[in-house]
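First the structure, then my questions, so here it is.
Let's look at chain A:
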Amino acid sequence: MADFGSILLWVIFPYAMMLSFIFGTIVRFVWFRAGITAVSSEMLEKRKLMIGSLVFHVGIILAFFGHVLGILIPKSWTEFFGISNEMYHLFGSLMMGTGAGLLALAGMMILTYRRFTNARVFVTSSWTDLVVDVALLITIILGLASTLSGPLFPKFDYRETLSVWARQLFYLSPNWHLMSGVPVIYKLHVICGFLIFGFFPYTRLVHALTLPWQYIFRRYIVYRRKPKAD
Partner candidate 1 sequence: MSFESITAQPAEAIPTPIFSSAKHDGDRYSPFTVNIDRLVPFRTLTGRQQFYLDHEIFQEYGEMLANYKPTLPPQVMAPGDTTVKRDDHELALRYMTPHGKWNIHTMYYDNLEMLTLFRGGPNVWLSPIDADKAGIKDNDWLEIYNRNGVVTARAVVSHRMPAGSMYMYHAQDMEIQEPLANITGNRGGSHNAPTQIHIKPTQMVGGYGQLSYGFNYYGPIGNQRDLYVAVRKLKKVNWNED
Partner candidate 2 sequence: MEDEEHYRGGWELNSKGKLQLKAGNKLNKVGLGKIFYNPNMPELDDYYEPWTYDYQTLFGPEKKHQPVARAKSQITGQTMTLTTGPNWDDDLAGSPEYVKQDPNMDKIETDIKTNFEQAFMMYLPRLCEHCLNAPCVASCPSGAMYKRDEDGIVLVDQERCRGWRMCMTGCPYKKVYFNWKTNKAEKCTFCYPRIEEGEPTVCAETCVGRIRYIGVMLYDADRVESAAETPDQSKLYEAQLDLFLDPNDPKIIEQALADGISEEMIECAQRSPIYRMAVKEKIAFPLHPEYRTMPMVWYIPPLSPIMNYFEGRDSINNPDMIFPGIDEMRVPVDYLASLLTGGNVPAIKSALYKLAMMRLYMRAKTSGRDFETAKLARVGLTENTATSLYRLLAIAKYEDRFVIPKSHKEKVEDAQSEQGTLGYDECKGCSLAPQHGSMFKKAEAGESTNQIYAESFYGGIWRD
């Protein structure tokens, strides 16, 4: 029975969320393209947004790249470059991770406070906006707690368990046994993270996928021409 629980949590659930992400993204971009916006509320409140949004976005982008590094890069690679495990954990994980996490947390706290207390912002929020805010806040807190609690579990090395499992997800052969020794707080963070991943395309978060990088290379004035009659 415990096995079934673990399989559900560490095999079925992650794939369900990933499929939901892919399915949702396709549906959103093919049939509901018009609904994709940044859902900006800057018009309604500006000052708290300035601090909250800037700090949060910087933090979350750093945290995102931190996750990419921590999960996708195998331990053997960093060791190959002569970075010891201690150094990696101290500088990479603990310092960089905590820094990014704190930025994201501070930003998210301001943004969530703003969303729930500013009357204009609150009444124009959809329920998914509210859920997204709270979910992000919880996930960030859990993530930060995991990073900070690292030294409490000296025997646990996520790069040998969690990261390996995460990479295996991409090879379609996840070994759920790897997750059995992972501390609860890490597990919760992973579950929350996948949840957000799962409902990502159905919420405002989808705007992150539409970063308009083409703008930098575009000419200023855009002309559009109707097809001409022959």
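The candidates were selected such that all candidates are chains of the complex that A comes from, given by their letters.
The rule we apply is simple: contacts are C-beta pairs under 8 Å (C-beta built on N, C-alpha and C of every residue); 3 or more make two chains touch, one makes a residue touch a chain; residues count from 1.
The structure presented is a predicted model; accordingly, all values stated were derived computationally and were not measured.
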Complex member in contact with chain A (any copy), out of 1 or 2: 2
Candidate 2 contact footprint on chain A (complex, rising order): 33-34, 36-46, 49-50, 53-54, 57-58, 119-120, 123-124, 207, 210-216, 218, 220-229
